[in-house]
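Just one protein chain is left out here, and the rest sit where they should.
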Amino acid sequence: MSLFLLIDILGTIAFSISGVLTALKKRMDIFGIFIIAFVTAAGGGTLRDVLIDANITWMRNLTFVYVIAASAVFAIIFRKKLGYVRKSLFLFDTIGIALYTVVGVEKGIAAGLPPLICIALGTMTACFGGVIRDILCNEIPIIFRKEIYATACIAGGVAYFALLKTTLSEDIIVIIAGSIVITIRLLAVTFKLSLPSIYNKRELTEEP
Amino acid sequence: MSLFLLIDILGTIAFSISGVLTALKKRMDIFGIFIIAFVTAAGGGTLRDVLIDANITWMRNLTFVYVIAASAVFAIIFRKKLGYVRKSLFLFDTIGIALYTVVGVEKGIAAGLPPLICIALGTMTACFGGVIRDILCNEIPIIFRKEIYATACIAGGVAYFALLKTTLSEDIIVIIAGSIVITIRLLAVTFKLSLPSIYNKRELTEEP
Partner (left out) sequence: MSLFLLIDILGTIAFSISGVLTALKKRMDIFGIFIIAFVTAAGGGTLRDVLIDANITWMRNLTFVYVIAASAVFAIIFRKKLGYVRKSLFLFDTIGIALYTVVGVEKGIAAGLPPLICIALGTMTACFGGVIRDILCNEIPIIFRKEIYATACIAGGVAYFALLKTTLSEDIIVIIAGSIVITIRLLAVTFKLSLPSIYNKRELTEEP
C-alpha cells in the first residue's frame, strides 16, 4: 500500500469519526449517523468534482465507502472511549486535510484551472465536508466562525504554486506543501491561534 | 397511461403536498411554498442526476413540474381539509418511495455503477427530497432522527440485486423489490417501528 493511500485512509477515518461525534450530539439514529459520517469524509471532494464536472471517486472505487462505514461502526461502539484516542484522531485529521488540500489543488491543475481556483478547490476538498456536516446538523459551519482549518489549507495551496516555479520534483512539492498545512494547523491549535477578530468588544457582547 | 407513470404521478403528488404542509408550518409565502413543494418532489432525483452527471428529467419533461404545481395549489386551497385524505396521501407516498427507489437503482445500473452505490442512489432518490426540504426549512432532516423511509428503501434495493441473480424477468423484479419497500414501510408505521436506539435513557434525557 502506498504512503499516500495510507494517509488518505487515516484522514478518512478521522473525518468519518468527527461526523459520527457531531451526529451523536444531535441524537441522530443509525442511518443519520452514517450519512453524516459519509458527507463529512466525502462531501468536500464530491462538491469539488461536481463543480469541475469530474467523475466522483467514491461512486466507482468503494474502498472509501467501506473505510467510512467501518470507522462509523467503530466510533458508535466505542463512543464513550474516543477520548483516549483523541490525540491520534487529531493527528489523522491534520494529515488528512493536508493530503485533501494537495489532492484538490492537483485536480484543479489537471482540469486546467487558474492557480487561485485550484487553491480554492484544495481548501474546499479539505474543509467543505465539515461545512455540509454542520448544515445537515442545523448549525452555522464552525469553520466560518472559529477558523481552524481553512487558513492552513490556503497557505499550503499558495506554497504549492510558489514551489512549482522552482526545480523541485512534484513529490517534494507535495511533501513541503502538505507539511506547511500540518505545521500551521498544529501551531494554531497549540497556541490557540485564530484569525484576527474584526469585531470590537461591544460588538461581541451585544445581542447579534 | 402506463401503470408506472400513474404511480410516479401519485408519488409526486404526495411528496409535493408533504412539502406544502411543511412550508405552511413555517409560514412561508406562496413562492416559498412552491419551491419547497418542488424540492421535496424533485430534489432527490435531481441530486442523483447531478452526482451521476445525467440529464435532469424535469428540465426537459414538464409533466412533473405541472403535477407539482397543481398539487401545491390544491394543497394550499384545501389545507384545512387535508386530514380527510391523510390515508390516501400516506399510501401515495409509500408507493411513491418504492417506485423512486427502483428508478434510482436502475439509473445507477445504467450508469455502470457498483450495486452498493446503486442502492445508495435509489435511497437518495426516494429520501433526499425530504432532506433538502428540511434543510431549507431550517430543521435537522427528520429521516436522520426517526428513520421512517430509508431502511425500507435500502431493503428494496438489496432485494433488487438479489433477484437479479435469479431468472425472473425485470418487470417481476421491479414489482417484488417495490413491494418489499411498501411492506416494510407499512409495517414500520403500523407497529411504530424505528431503528434500534443506540442511546441509553440517560443520554436521551440529558441536554444534548
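Order of writing sets the chain letters: A and B. Residues in each chain are counted from 1.
To be clear about the criterion, a contact is a pair of C-beta atoms (placed from the backbone, for glycine too) under 8 Å apart; a residue touches a chain by one contact, two chains touch by 3 or more.
Since this is a predicted model, take the numbers as computed values, not measurements.
Novice: Of the residues listed, B:Ile97, B:Ile135, B:Cys153 or B:Val181, which one is in contact with the missing chain?
Specialist: B:Ile135
Novice: With the full complex in mind, choose from A:Ile117, A:Val158 or A:Leu186 the residue touching the hidden chain.
Specialist: Considering the complete complex, A:Ile117 is the one touching the chain left out.
Novice: Please identify, in ascending order, the residues of chain B that touch the omitted chain?
Specialist: 23, 25-33, 35-36, 46, 50, 53, 55-56, 58-60, 62, 65, 76, 135-138
Novice: Which positions on chain A touch the chain that was left off?
Specialist: Within chain A, the residues touching the omitted chain are 50-53, 113-114, 116-117, 131, 135, 138-141, 143-147, 150-151, 194-199, 203-204, 208.
As a convention for this text, only the chains that are shown with their structure count from here on.
Novice: Using CA atom averages as chain centres, what separation in Å is found between chain A and chain B?
Specialist: The separation of the two C-alpha centroids amounts to 30 Å.
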